Every structure is written in C-alpha cells, then in structure tokens.
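Note that one protein chain is taken out, while the other chains of the complex remain in position.
Chain naming follows the written order as A and B, and within any one chain the residues start at number 1.
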Amino acid sequence: MNVKIEMGPGSAIAKVALAPNETFTAEGGSMVAMSGNMSIETTTHKKGKGSIASGLKRMFSGEGFFMNHYTASANGGEVILSSSLPGDMMVKELQNEKLVVQGGSYVASSTGVDIDFEWQGMKSVFSGESIFWLGVRGTGSVVLNSFGAIYPIEVDGEYVVDTGHIVAFTENLSFTISKAGKSILSSFLGGEGLVCKFKGTGTVWCQSHNPQGFGQAVGPKLKPRS
Amino acid sequence: MSMKFEFSLDKKPDYGFITVKIPAGQTLKVEASAMASMDTNVIMKTKMKGGLGRLLTGESLFINEFTAEKAPGEICLAPSSPGDVDHIYLDNDTIFMQNSAFVASAMGIETATKWQGLTKGFFSGEKLFLIKCSGTGDLWFNSYGGIFSVDVDGDYVVDTGHIVAFTGGLEYKISKVGGYKSLFLSGEGLVCKFSGKGKIWVQTRKVSPMVSFFWPFRPQKSN
Partner (left out) sequence: MKWSIEGAPAFAHIQMELAPGESIVTESGAMASMSAELDMKANMNGNLFSALAKKFLSGESFFISTFTNGTTSPKKITITQGTPGDMRAVDLKDGSVCLQPGAYIASTEGIKLRTRFAGFGSLIAREGLFRLEAEGTGTVWYGAYGGMIEKEVKGSYIVDTAHLVSYDRHLKLKTQLSGDLISSLTSGEGFVTRIEGNGKIVIQTRSVHGLAGWINRYL
C-alpha cells in the first residue's frame, strides 16, 4: 500500500495505490472515488472479524461503527479517500510501535496495523478532544486527518498544546491538563483557559485550527435548528 | 469560434478565485452573489433565469450579467462555498454539472436543469440535480473541496456526493458499493459508476458532513 497525500492542508485527499490482491482498511464514509474493480467487505473490526463491541468502542471515539476493507483485483488499483471536514491528512509508517490518536482522526491503515480503543483518563473531558482515543499499533501505514494544517512538535521536556489542537502523539509522551499562563485569572482572561501540557520525549502532531472556533464563528449566522 | 476571455485562477484549491478581463462592450453571465470586486466601468444587470427546474435546485432565480462599458473591465468572482474553481472552453459541446457548480460563462453557453429522477436522487442522500451546459464559449465552475479530474476509459466509481461535473459522452448509473451488507453499513451510500470515454471532475469533500458539523452551533428555535 502506497499512500500519497495531495491538496493539503485545506482539501487533502489520500491516494492509496494497492498492489495486485492487496487489502487495506478504511473508515466508513471516507471513499471519494476508486478504480472500477475493487471488492469491498464491511465489518466492525478486522477483515473477516468483528463484534458489536469493537464497533461500539470505535463509535465512542468519534469514529464510524463500521470499517470497510478494500481488496484490489489481480491488476491492482487505486482508492481515493478524504475526511469529512476541510483539513489536512498525514501518513505515518509504524515500525512495531504505537500512536495515540484523537478520536475522529483515523482514516485508514494497512493490514499489519491494529486499532483499539484507548482510555487516557478523565482529563480527556477537558482536553477539547473526544473522551476516548484510539491506540494504533503494529507495523505498516496509518492515515490520519485533521481540521487545519498538521505540524509536528518534537517534545523533549515540556510543551503546551491548546485544547482542541491534538491530532496524535507517540506513546512515550503523556499529557496533563494545566493552565496556559502563570495565574489562573490570566489564563482565562486571555481566552486560553485550559491547555494540555505534554511531558517526555517524543512527537506530538498538532492541528493549526480548532473546529470549535470555526463552528462558533459561523453557527450564529445559520438557520435555527428545531 | 466564439471569443475567449482572458482570465486567471487564484488561491486554488481551497478558496478558488476567478479574475476575468471583459473586453469593451462584452458581457459575462455570473451566478447571483458571486461578484467580489470589479472596475467601476463594469455594469451589472439582473436577469430572471428560465425554467421551473430552478425552484427545485435551490439555486437563485436570478442571474447577473456584467458588461464592460466603453473600456475593458476586470471582474473578480468568489463562489460562496469553500473550495476549488476550474474552467473549460466548450466548442459546440455539452457537460453536466452538479446543480450549485455554475459560476460564470460566456453568453454563448446555454444552461438547463436536468433532474435525475427520484431513484437516483433519493438514494444518494444528495439532491442530485444536474445542470446541462452546452454551446460554445468559456465556462467556469466551482466545488466544495479541491477538484481533481479523472480521464475515464473503461469503468470508474465516484461517490455521488463527490461529483462536480462530467463530459456529455459518458454513460453513468447509480449503484451500490460492495455487497448488500456494505450498502447499508459501509457509510458509502450509493456511488455513480461511469463507463465509456470522457472526463470527470471530482471534489475532495462532500457537503453533508459539513452541514452535520454545524448542527450544534446553530441557534435554537425559540417558541
């Protein structure tokens, strides 16, 4: 599986090229277009497997209940994937390692990668992300999406990421909920409120924009909901 | 052969912006509210569009005509949806476009609404109205998300919500993706299966998730 990201960071798509008979897994609803001879199987988990529980767990993480497994014909093929909102995508090659991914940011992965539900503790309630995270582990490619441009930060010590801006981080990092300024008053008056403070040595991928801010800017101009 | 307009496309693919130079005395047809800026000698006239089909498609009933008076004039066009813009010169040819994709055209292009019928529109979850553009001259269109084009020779599958436009010679039918289980569970809904030889313009985003995203931010109806 060879993945190319195009039209980032605003309108990103992932072009997934498959070798003959190769299979990969993508979140339900992410397919834009594909070659005419692809075969598709839908389950709640891995190809040929799955339970209601694994589907439910993913749903709590802001992902779809079902996963689609695409298999190319003997000639190979291409599937084009996108995300639901404007934004960026990235590919990370995992070498027997684990990424903690914001619920909602998972798009696709190769067969050697396993996705599970990840609990980061009650602090997630304040992180501006969904309460549940995904643990993505194994060896192979994983495709992630974001709202906004993705930029990596190499953390060695401590680093602050505003709530709502985390896409993923390597497993040797951990975060706590903290205030942005020295005083609580300054943090709230400055509009920053709570932030996530990362500790350890590793990489955190941030998204440049917070979807909440965009929702609040446009929402009041929309027709009322009933 | 009809005259070709001089134009430029900026800020692709996210916020595509069209700048057209209108020669003295010439006129450009522009979708309602797409004008962002223009020279002061460009004069706007509003015309009623023909066809009852317009009432169903959610388009404006009006179209604006911009004429450069006495001297050449520049006009800049900004569609309202975030996304790309593209251009095609039709030479006595036809293309079909998703109903909100029309931005502007030369006077030589005729547009007509073509409803795709209940089955096609109903299952796709999108209002599948197509605009048929035919004639000779420049045509500009837009999308939600970036546009990429696919040269089809054989079969190609596109999610119905991602179609921007396709050339008139292509055959297409709405079908399911995968088996029957996938039809209801995959989240992919129905797709459009194209066959034959031609070109398809595909948009990288779909409108419905954007609309759902804004739901919690909308004001509440007060009784």
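As a working rule, contacts are C-beta pairs under 8 Å (C-beta built on N, C-alpha and C of every residue); 3 or more make two chains touch, one makes a residue touch a chain.
Keep in mind it's a predicted model, so treat the numbers as computed, not measured.
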**Report entry** Visible chains that the absent chain touches, using the contact criterion stated earlier
**Finding:** A, B
Query raised in the report: In the full complex, which of A:Gly29, A:Pro86, A:Gly104 or A:Gly140 touches the chain missing from this view?
Result: A:Pro86
Query raised in the report: Residue-wise, where is subunit A in contact with the chain that is not depicted?
Result: 9-11, 86-88, 148-149, 151, 153, 157-162, 165, 180-182, 185-192, 197, 206, 208-210, 213-214, 216-218, 221-223
Report task. Just the residue numbers, please: which parts of subunit B touch the chain that's not shown? Result -> 10-11, 14-17, 32-33, 35-40, 42-46, 58, 60-62, 64, 76, 78, 80-82, 100, 207-208, 210-211, 214, 218
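Going forward, only the chains that are shown with their structure count from here on.
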Requested in this report: Indicate the whole-number Å distance between the mean C-alpha point of subunit A and the mean C-alpha point of subunit B.
Outcome: 30
Query raised in the report: For subunit B, which residues are in contact with subunit A within the complex?
Result: 13-15, 82-84, 145-146, 148, 150, 154-159, 162, 177-179, 181-182, 185-188, 193, 195, 202, 204-206, 209-210, 213-222
Query raised in the report: In the complex of these two chains, what residues of subunit A are touching subunit B?
Result: 6-7, 10-13, 27-42, 64-66, 68, 80, 82-86, 211, 215-216, 218-220, 222-226
